[in-house]
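Sharing a structure, written as structure tokens. Questions coming.
Yeah, one chain of the complex is gone here, protein chain that is, but the others are all in their spots.
Order of writing sets the labels: A, B and C. Residues in every chain begin at 1.
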Amino acid sequence: MLLTSILLIPLVVALLCLVARQRILLTALNISGFAIGLVLGLKLFRTVLAREGAAVTEWGEFLRADALSAWMVLLISVVSLATALYAVSYFRRDLAAGEVTAPRVREFYVLTPLFAAGMLLVVLANNLGVMWAAVEITALSSVLLVALYNHTTSLEAAWKYIMLGSVGLVLALFGTIFAYAAAVGPSAGMALPSFNWSRLLEMAPQLDQKLVKLSFIFVLVGYGTKAGLAPMHTWLPDAHSEAPSPTSAMLSGVSLKIAVYALLRFHILSAACLGGEFSQHLLLGFGLCSMALAGPFILTQKNLKRMLAYSSLEHVGLICAAIGVNAPLTVLGALLHMGYHALTKPVLFFAAGNVQQHYHTLDFRRIGGGLAHSMPATALVLGVGAVAVSGLPPFGLFVSELTILAGGFASGNAWVSGVMLASLLLVFCGVLIKLARLILGPARAAAPPREPVAAGRTVAMSLPLAALLLFSLWVPGSLLQLLELAANIIRRTP
Amino acid sequence: MNLPSIEISSRLITLLATLMLMLQLLLVVQRMLISNIRLFALQSLLLAVIAAVVAYVYGAWHVLFVAVLTLLGKVIFLPWLLQRLVRRIKIEEEIHPFLGMPASMLICGALTVLSYVVARPFTSLARLGNNTLPVALALLLTGLFLMINRRKAITQVLALLTTENGMMLAAIALTTYGMPLVVEIGIFFDVVVAVMVLGILVFRIRESFDSMDVSKLNELKG
Amino acid sequence: MNFSPEVFLSLSLWGYALGAGGGLLLLRRERLGNLLCFGVAAFSALNGLLAALLFLAGGAGAATPGFELFPAPLPYVHISVRLDPLSAFFLLLVSLLTLAIGIYSLGYARGYFGRKNVGVLGALFNALVLATTLLVTADNIWLFLIGWELMALAAYCLVSFEHEKAETRQAGVLFFIMSHIDAVCIIIGFLLLYQAAGDYGFGSLHAIGARMTPGRRDSAFLLFLVGFGIKAGVVPLHIWLPAAHPVAPSNVSAFMSGVVIKTGIYGLARVTFDFLGAPPLWWGVTVLTVGTISAVLGVLYALMEHDLKRLLAYHSIENIGIILMGLGAALIFLHTGHPLLATLALVAGLYHTINHAVFKGLLFLGAGAVLHATHTRNMEEMGGLISRMPQTALFFLIGAVAISALPPLNGFVSEWLTYQALLQGFGTTDSLMRLIFPLSGAMLALTSALAAACFVKAFGITFLAQPRSERAAQAHEAAPTMLVGMGLLAGACIALGLFPVLFVRLLDPLTQQLTGQQVSGQLSAAHGLVLTSLTERSGTVSTLGLSLLGLCLLPIPFALSWVFGRGTRVRVGPTWDCGQRTLTPRMEYTATGFSKSIRMVFKALFRPHREVQREYDFSPYFAKTLRFDSHVEEVFEQQIYRPVRVMILRASRRVRALQAGSIHAYLLYIFGTLVLLLLLLAT
Partner (left out) sequence: MNPDPLAVLAQTVLLIVLAPLLSGLIKNWKAKLQNRRGARIWQPYLDFVKYLRKDMVISEHASWIFRVAPWVIFLTALVAGLMVPLVTAQAPLGLFGGALAVVGVLALGRFFMALGGLDPATTFGGMGSSREMTIAALAEPAMMLAIFTVATMAGSTNLGQIVLAEQEPGWKFLDAPHALAFAAMFIVLLAETGRIPVDNPSTHLELTMIHEAMALEYSGRSLAFVEWGAAIKQLVLMALLANLFFPLGLAPGVTLASFGAGLAFLAAKLLVLAGAVVLVEFTNSKLRLFRVPDLLSAAFMLGTLALVSTFLFR
């Protein structure tokens, strides 16, 4: 009943929010829903650990949660809880400023749990077709979230997001069908071969090799578009910068990783069938390409949220490349990196949201600088968040990045780590130059009056940051054990 | 289910698939929006017939259910919805796509050849009609090319739906009994909801931008 | 609780952490925050000093076992520190500087009351010292890199502490980018070592070079040389140093110039002597050449500066060059198989490291006091401060004499040792390569003479003659705590200068670890009074003897003036002014004027630009206003760094065009990728 309850809670919250009127009720519903989700996530985490990594299945293998999906469930619930907490003060200010109408806020509170439910379904569904449908649900719910404001730019971003997303999903469906067709051949005698991932994994060696290659290519381009890998990433900066900050936090924080999760399922399948090289090289290539591409865009960036979006592009590229290298340390590092990035990126988007509400623009030149004087609390959080996202020591991203690099060296492909380090350096310089100019400097005359200290908002904003610092200094043994189990699933070692 | 009916049905399916490809090429050429929608409806009809034939030959009743769904959804409901949208927005004609007629025809030909080349190693697999997979791939690739080539939002949505038809054809052709019902329904509803969301967006874009020309949507740079 | 070095070390580390935390808590109450932060920093520094002295004096050759400071966040990431002679020596250096700067800052930070948040300054300073101490005593690659990046981060925040000025922000960003570039180089270097060793601990990395392929070993060395070279401020990679040090608060620039650039030297020494094993010849030659070039160019550019703190920053580059000369010579001797000479050169390099830390710290603290009093860094607006700030002037003079390598102070002793090492190096090989030693010796002589000229200018223009501006006229003596801080370092300068033999004995365990030789016995003669270069015959010097001799001879001039000039009186009168009315401060020699002759001599290098704009009403002979501007072209900045930056930005703008906004282009990218992959699959 655990998995179904994890799925049902957000759906119920979504339905209730359809009915509820007052904003307080909506926020309470959302926060409590996601809090319960987190508790259930932790319960799932403990049960998976208790079963030594054997998968928790319900509805006759329709829902299945192994170590990898348990880790994903944790990330989804943490990010959505943080978003819900921040959204309270965010929309209070937006409503006060007349930026958005009450029905649209209600639309936000309905769609966000739906979005979370979609993501949870993706990670819990065992059937690849259902997984595809779940990704489609996340796409559709997040499109309307992106188009929440009625500016022309957010409509444009939403349109590009839905068009490119749909094309990606059609290709992903093609890939899924080819994978399914590969299973039809060998099991001619039996009845309809099951579309479940676990069964397909058992039959992997007998699958038709050519069809599996074709399917991985389509899935790579399809889900790669949703994950924002390099040449297919063009929708990412538009969607993440035009969406309301809570939504872009969820988009950047975890929805990219859901698409990467889907890609990983097929990567494990094709590795089991064809032997790792084919899919690993592709993942490595696309990952490095995304990392390399992020640098130039950040160096010449003019908009704060777009810069954060490109930083997410780089981190997703790093995760894919690390999994492509497929050394024990790099895969563990990649999973650890997913966790730390999921805690860091939302904080930056929350701070960017504050800046947008205060200055009504995100353009570096128009804000000019002196953020430390006009918005001291937000500037501090933005600064500390930037330090974390650039992978500097006190925070965990440094440890995960260095683990990946050490893994790259240990497994003999040092050049990969070299390219990674070069692009990380380029992005670091870009982020430093832009944010130093934004945060530091004298108070500007044209800047709006000093921001009143909203204690509630600052706490909500910096909660994930505190969690990040805690988990940077002390990684609990059980969490590490879960990550090792997940890494074994990805690398298919028993 | 005697032997000759399989022979006849596979030849029939090959014929229908080729017709679908022909319709696709017509779509590429056609300028008028309304006729585009009707062509799409016709193509969906052919797809439904193919599904019916497969269902009849293998007695797989759930494929028949898919045929009926396709008939209701894609042949009747979606074209009606799109036509209503087109009439309310009162834009009739695609002014001038990026590539002229001859160039786009040439590219579609090349794409079809590519899909045949890619699909060649899988001929041993296909049981019903030996060219359904290449046709499906061709539909996908030409549909994508159509999306790239056209400026109007509605045409892009139509192109997306044709690629979706190609996908359904591949599903039916490659797997003797089609995909599990749950998956079919999931996919179908997603497509319908997607079109409705696209409709909402097109309507909102129509309000803020006075035209449906998608190439005007280029404010977000860098 | 036995008083072993580890106890003091952990006390010192936790002390700094407490100071940092305390500073953040006491943001509101400035006075208490200042006292707590810098007081705790000074106390912890004292602990660190005791730990280092106890360890080195104990002569314990073997390193103490590493102990965990903090439970490991990940199984392979251990936060464990270990004291071995090399890290103990640098711990001594860090703690000595922090003690003096801590005391100094108690007075200096008062200047920021009301203006800036002193709690933040104290907390960041404690964090910087904590990171540096962790870095120096780290026991594995992880803690070293964590310490390295934390140091860079804390130093960046401190450099841009007064971020209202645009110059400070730019300098801070440049500093942080360069530190990150050197962090990247070092990470790749260490991962190459990890690849060979399979383990992160420094213990397992010892002499790992033997087990690496020559190609990988050389690339590791080059990466480390570039990485640590950037942090040390070696010439082609030095541009951040003269930008960052002047804009930082003076106690921070003293710490950065005295200690932070020494972490580069620590890294280089640890890697080349401890990890990479027997060096090939070209390593030593590269380090020696780079050292010589840095020394000469450092001092030449220092001479052209009229900003007091930029002048001192360039001098850091010069002294780092001298240290690298010592280390380079030691590497060459290790290759040619002369361990005793290598140890002499190593002792010379490390002795100069601590000397430079002490007198550069003293000079920066002095400059800080001057800046605190006159609110300007421009020497052209100073003058006559010796009568207004007598103690600061005396301490600055001691620092100036020490840095110009004049007997009897410590600069002379370490440069004497370097000369001896270079001199005896000339006789070791027969190949033409031996010419490099005397040539770098001559360049060292040129450097120290130019340094003397530069500090005559710095001291003379800043402290002597008449005040050139109103602000300099109203200068007042620095606070007592600042004087105590400076006095401590001045005392250290004198002690290190007069009693070198004592200090060389402290270096014994270190040379035993790095080159397997102990030379303090050979280096001292006449029961500790005289310093020799390995054999008494090859050269001796005794700074103590010289100063005592000077005192003994003092009665002779007194006697002469008593015998002949008993009844003479001393009268104070106006300076000779060729009969004009009075000598105004505008007639005095200026810093730019003082360095004019050297600018003319080295015209080819400086390419000076000189511009005079005259405004006159009716006749060109009676100018209404005269504007004179002369500056020296920043060769490295213009020729190397600016073109690279412009090229990168132009390439990025071209890549930016990819995201041009048209959805058709985006669809084309996806379509293109798909078609490409399909073609790839089909063939």
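Just so we're on the same page, a contact is a pair of C-beta atoms (placed from the backbone, for glycine too) under 8 Å apart; a residue touches a chain by one contact, two chains touch by 3 or more.
Given the structure is predicted, the values throughout are model-derived calculations rather than measurements.
Undergrad: What are the shown chains that the omitted chain is in contact with?
TA: Listed by label, the shown chains it touches are C.
Undergrad: If I consider the whole complex, including the chain that's not displayed, which of C:378, C:561, C:613 or C:638 touches that chain?
TA: C:561
Undergrad: Would you mind spotting which of C:423, C:605 or C:623 touches the chain that isn't drawn?
TA: C:423
Undergrad: Taking the entire complex into account, which one of C:28, C:115 or C:569 touches the absent chain?
TA: Touches the omitted chain: C:569.
Undergrad: Given that one chain is not shown, which residue among C:195, C:319 or C:404 touches it?
TA: Candidates C:195, C:319 or C:404; residue touching the omitted chain: C:404.
Undergrad: For review purposes, identify every residue of chain C that touches the missing chain, sorted by number.
TA: Residues in contact with the chain left out: 383-384, 386-387, 393, 397, 401, 404-407, 412, 416, 419-420, 423, 426-427, 430, 434-435, 438-439, 441-446, 448-450, 452-453, 456-457, 459-461, 463-466, 526, 530, 533, 537-542, 545-546, 549-550, 553-554, 556-557, 560-561, 564-565, 568-577, 583, 585, 587-589, 593-598, 600-601.
Going forward, only the chains that are shown with their structure count from here on.
Undergrad: Could you compare the number of C-beta pairs in contact for A-C with that for B-C and name the larger?
TA: Output for the comparison: A-C.
Undergrad: What's the distance between the Cα centroids of chain A and chain B, rounded to whole Å?
TA: That gives a centre separation of 32 Å.
Undergrad: What whole-Å value do you get for the distance between chain A and chain C if each is reduced to the mean of its CA atoms?
TA: Centre separation, chain A to chain C: 45 Å.
Undergrad: Taking each chain's centre as the mean position of its Cα atoms, how many Å separate chain B from chain C?
TA: Each chain reduced to its C-alpha mean, chain B and chain C end up 71 Å apart.
Undergrad: Among the residues of chain B, which ones contact at least 2 other chains?
TA: Expected reply: 118, 144, 147, 214, 217-220, 222.
Undergrad: Pull out every residue in chain A that's touching 2 or more other chains.
TA: 159-160, 163, 167, 171, 214, 237, 297, 300
Undergrad: Across the complex, what residues on chain C touch chain B?
TA: Residues of chain C touching chain B: 656, 659-664, 667-668, 670-671, 674-675, 678-679, 681-682.
Undergrad: Which residues of chain A touch chain B in their complex?
TA: Going through chain A, the ones touching chain B are 127, 129-130, 132-133, 136-137, 140, 143-144, 147, 150, 152-153, 155-160, 162-163, 166-167, 170-171, 173-174, 177-178, 180-181, 184-185, 192, 194-195, 208, 210-211, 214, 237-238, 241-242, 297, 300-303, 306.
Undergrad: Tell me, which parts of chain B touch chain C in their complex?
TA: By the definition above, chain B touches chain C via 98, 114, 117-118, 141, 144-145, 147-149, 214-215, 217-222.
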